[in-house]
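A single protein chain has been removed from this complex, and every other one stays in its place.
Chain IDs A, B and C follow the sequence of writing; residue 1 opens each chain.
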Amino acid sequence: MDIWALLVIPLIVSVFIALVTRKNEELSSYLSIGAVVIGFLIVLPYLLKLPGDPHMHPIEQAFTWISIKGLKIEMGTLIDPLSIIMLFVVTFVGSLIHIYSKGYMHGDPGYSRFFACLSLFIFSMLGIVLSNNLIMIFVFWELVGLASYLLIGYYFEKPSAADAAKKAFLVNRIGDFGFILGIFVIYYATGTFNFIEVEHHIAAGHVSSGTLTLAALLIFCGAVGKSAQFPLHVWLPDAMEGPTPVSALIHAATMVAAGVYMLARTSFLYAAAPDAMVIVAYIGGFTALMAALIALAQSDIKRIIAFSTLSSLGYMVLAIGVGGTGAGMFYLMTHAFFKALLFLGAGSVIHACHTNEIWEMGQLYPKMKTTAVTFFLGSLAMMGVFPFSGFWSKDEILSATFQSGNYFLFAMGILTAFITAVFISKLVVVTFFGDKKYHGHPHESPKVMTIPLIILSVFAVVAGFAGFPGLEPNFGTFVHTAGAALGEHGAHAEHHFNFMVASLSTIAVLGGILLGWSIYSRKGMKSDVMAERLPFTYKFLENRFYIDHIYDTYFVAWIYNGLAKILNYIEVNIIIIFIINGSAYTVRQIGKGLRLTTTGQLQNYAFVMVGGVLVLMIIFAAIL
Amino acid sequence: MEGFPIISAIIAAPLVAVIILLFLKDEMLWLVRAISVATTSLCLVLSLYMLWAYDKAKGGYQFVERIEWVKSLGISYYVGVDGISIAMIVLTSFVIFTGVFVSWVGVKQRVREHYIFLLLLVAGVFGVFVSLDLLFFYLFYELAVIPMYPLIGIWGSANREYATMKLTLYLSFGAVFALLGILSLYFVAGAQSGVYTFDMLAIGKLSLERSYQIKVFLPLLFGFGVLVPLAPFHSWSPIGHAAAPSAVSMLHAGVLMKLGAYGILRIAMGMLPAGAQFWMPYVAVLCLINIFYGGLVAMSRKDMKFMIGYSSSSHMGYVLLGLATLNYIGVNGAVLLMFAHGIMTALAFSLIGFIYDQAHTRMMYDFSGLAKKLPFVAVAFAIMGFASSGLPGLANFVAELMVFIGAFKDYPFQVVIAVFGIIVTATYMLRCIRDVFFREPQDKWDGLKDATTFVERLPFVILIAVLLVVGFYPSIIVDIINTGVVPLVDKINAVPHG
Amino acid sequence: MEQLFFYIFALVAVVSAVLVVSVRNAVHSAFYLIICLLQVAALFILLRSPFLAAVQVFIYVGAVMVLFLFAVMVLDIGKEKTKEFIHSQWLPAVGVIIALFVMIGYMIKRGKLSASLGIYNEAALAKNTEVIGKTLFTQYIFPFEVVSLLLLVALIGAIVLVMKDKGRARKNNGAGS
Partner (left out) sequence: MLTIFHYLILSFLLFSIGVAGVLLRRNIIIVLMSLELIFNSVNISLAAFSYYLQSLNGTVFVIFNITVAAAEVAIGLAILVSVYRVRKTVNVEDLDEMRY
């Protein structure tokens, strides 16, 4: 019952804020924070019990939502280690971000609306995590899309925000297009939507491998959309138009992680479809590398972090693709901490400087020490420096990749780690230590904003030890047991600390830091040195490989201005004017022609009459 | 309520109100509106009572009434409802009830006459949904179509003469084919059984020859299809929506188009199972034109009403796809979609009408930033837009999901296109929301007023509530639809394929 | 003897008929028509129907033709010019008339009497007027009444049509003064 309360409370709060306490901003924010904190408190006992019982039996509760002849759809919750960890991440990071928002959004005219949307988002996100079947996950999947639409478009007066919200929703929709088709494929292959039952069916070998590959790839489309993988990654950077806490909550810690969570939830499917896994791994690896490269050439603090998020998501998907579901989930969790931290830190900086441009900041360290220190810790975790959390989780992914035997992907991963280190050091150096370029008087943010930063930084530092190799039960085992019915998925799944991999990645990271530091710590730098040295590369990266451009000019324009216009032309000119009005016109013209026989000449009529009589007579004569 | 003729009461209430209104003076505005509201709320209450009182375990036709009318020709006033009819009647009741309020706000001239035609139309619609006699079905059908002509012609907006002419001609054209099919059924069934009757159930029990069924299915499909509207005979509908006053657009898109689908379901499919087996796969192909083409045309339209108009024809494509599946899931989904789309589109037209009545333009590019001025309308419009693009939590999602699941087995390709159509819908809906409600507010729209009074808000609130209730708890209506769908589908599938 | 009379009457009738349609002066036409109608009356006598002949003379020659002459006088129609005298559709019309002529001739030539004879033989027709009167007032009483009503209507109609609109005229005058 408590699980249902967990799900429903944020919804009730959201509706309550929207309908009742809209005018009372303080109360709205407390209600919203309360909802998510209560959620956290509900999850906490489950989490604490987990290490003692890593092979817990999944708890399933469900009621029938639709029941007609031939179709039964349930709504239900599934509690297993996987969902507990995800619930923890969502409610914990969510709570901190809610608290932070209370400070950050202070004085905003849409304060209550913001919190109503946040609660709606938490509701939808928890729905995804708790789902026990594919339809329910899809339902909440879409609701998350709605909530993110509302939050990204929060400053709806800004055209760029309105566009970004629309873009996010639509790009997600394109992914969902594949997702829902994948659900149908699975339904017709197995006759059920329920995860556990589907898993049984697949384990029993009832489904042909071709169908499985198809279903896996289609479902992966959903994750590609939500977790912003290439080629549907374009919405995420634009989504930074939303308020910063939104970026932290949605576009770092939770919503984008939903795709990865969903892949983990359906990992049994991928385990049974190795062909699909290869594609998943490559898309993840490519996204990671591409996003890191693009991040190099960005100068908007939130965009840099956004692209680093893309890169991290690529990592997670890569992990799933090489069979390291546990590694992926582990990275998801640590990433939630340090990325939320980075975003909130960035928000604190933006709050202080009133700009997003890192080249208009610099020398902020003396002014905002708490923010700077926590940001610094988050950066180290993000880069994956020993012994911060990012190190452990990234290492698991890299070693899983290495073990899978795909050295190309492994090289991509190492390269990404290197580039990540470069641009994160650039970010830190330019923002906090470089020349003073800010205007006005930046000051430290209020306590309500810094305390969440401190808490998050603690987790960003230590969370990695949950995956410490010597630990038993290790994080990886939790997630594995999520698919208990299937047992072990295969050889890839087992992780061992690989010293070679760890040292390689550490060398890459340290190299990256050194490079970034040495380039960007020079005095008197006004803008990116890369733009001067490598103008073409910089331009290419700054424009994000021109992918948005290609979409806009070719796909969107082709559909909007091409296909839609052509069809509209057909509709207006051919169907309506030519066929419909044309047939009416033809009848009218015939009428006009026949009208001319009405000469008004009496004797013409008499003439026709006599002629008619004549004809009748001739017929008469011929017959008789 | 045992023995009380509920169905007749539902049909008669608007007619009685019409007669009363005829004797009132134009100046008695308050009384005119009060009578209309009272009548329609009576209909709403009665239809909700039917929804509640219908015995789902028993199924079949209930609340049946029968009075012989012309015995020698086998015509009788024969009404009754099954699950499908109840869903449609509840839909109609909601739409007309809210429509009366929308007209309250929107119609300022010839108020009395407006309500007279509106109620006349609704009586016809109710009649169609409950008739179990083919001739009465046709009579009510015409009664529902004809008042459209004055309603659009007199109270319409730009281009109304053209629109109303086109609409009426189109619908009469379709109706002629439907009549042809109905008469053919009457004579052929009569010749086969020896008893000439318009009784749908009696004719439905006969097993007519397969080749005949295939032949006569076509005029019925075409006749009702024009009203659906089945592409490429859809062009009357967007312009009709665009020119009609809000309440009429609501009824038109919300209910009238459903008459066509209902006719196909009840008469064509219900009485000619072999014909349905033969032809519905073709419909499954044709509906793609509706979905895809209608969607893309909607995308390129700048006039909001035209956009919703084309989107309606796009959505009716999903209904046709659902009907074409000929299985429980798909047909259930189609009927539910008829219901959901009716409510959704009524909401759309009432909102657009609300804005148009103040701004006197419906062009998206004329607006921006209305969400600041009209927060209530903006929220309602967004809910409508999301319902239309199939967002979970709103009724359309459930219906579309069922249609897709039902259709995926036999028509996977169509489902792929149809799901893509949802993206197209989302595209133009979101673009419309962005253009109209988001971005910087403009000074010239400072004069617009939000919906604040009870009368203004009531229709929006009711329609949104219905969308949400059905979206969250679809069983409330799906269960009852299912009782009507199951025997129908069973009957079609019982026919041997040949 | 009878044949001779028939031919005389027929010849005069046809010639005067041709003149009716061919002369340019309407008054002349009217007079030729009177001649033609008198021949028809004579033919009725040959057909043993003196009553018809009398009716023909009274009504046609006496009433109808007087009306015609009145009309011609009232309208003050002079002689027409050649250009105005033939209708512009004359070419096709002549073709149709000739074809009709040929066709009727052919039909008459082909036709033959096959109906059975009635009771009104020569003897019965001796009391022509009486017989017709009896038939008219017994068997044909209803058509007779209808026709009389028709005549009444025609009478009133003619008056109404020709009468000047007094009311409107007065109003116009009032407005003028």
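List of remarks:
The working rule: a contact is a pair of C-beta atoms (placed from the backbone, for glycine too) under 8 Å apart; a residue touches a chain by one contact, two chains touch by 3 or more.
This structure is a prediction, so every number in the text was calculated from the model and none was measured.
Across the whole complex, the hidden chain's contacts among the shown chains comprise A, C.
Those residues of chain A that touch the chain absent from the view are 595-596, 598-603, 606-607, 610. Residues of chain C in touch with the missing chain: 2-3, 6, 10, 13-14, 17-18, 20-21, 26, 29-30, 33, 36-37, 40, 43-44, 46-49, 51-52, 55-56, 59-60, 63-64, 67-68, 70-72, 74-75, 77, 80, 84-90, 93-94, 96-97, 100-101, 104-105, 108, 111, 113, 115, 117-121, 124-125, 131-132, 135-136, 140, 143-144, 147, 150-151, 153-155, 157-159, 161-162.
Criterion: only the chains that are shown with their structure count from here on.
Measuring from the average of all protein CA coordinates, the nearest chain centre is that of B. Centre-to-centre, using mean CA coordinates, chain A is 100 Å away from chain C.
Our note on geometry: chain A versus chain B, Cα centroid distance of 37 Å, whole angstroms. Residues of chain C in contact with at least two other chains: none.
Not a single residue in chain B touches at least two other chains. Residue ranges of chain C in contact with chain A, taken from their complex: 87, 89, 92-93, 96-97, 99-100, 103-104, 106-107, 110.
Chain A contributes residues 601, 603-604, 607, 610-611, 613-614, 617-618, 621, 624 to its touches with chain C in the complex. For chain A in complex with chain B, the residues that touch the partner chain are 64-71, 135, 138-140, 142-143, 145-146, 149, 153, 156-159, 161-163, 165-166, 169-170, 173-174, 177, 180-181, 184, 187-188, 559-560, 563-565, 567-568, 571, 575-576, 579-580.
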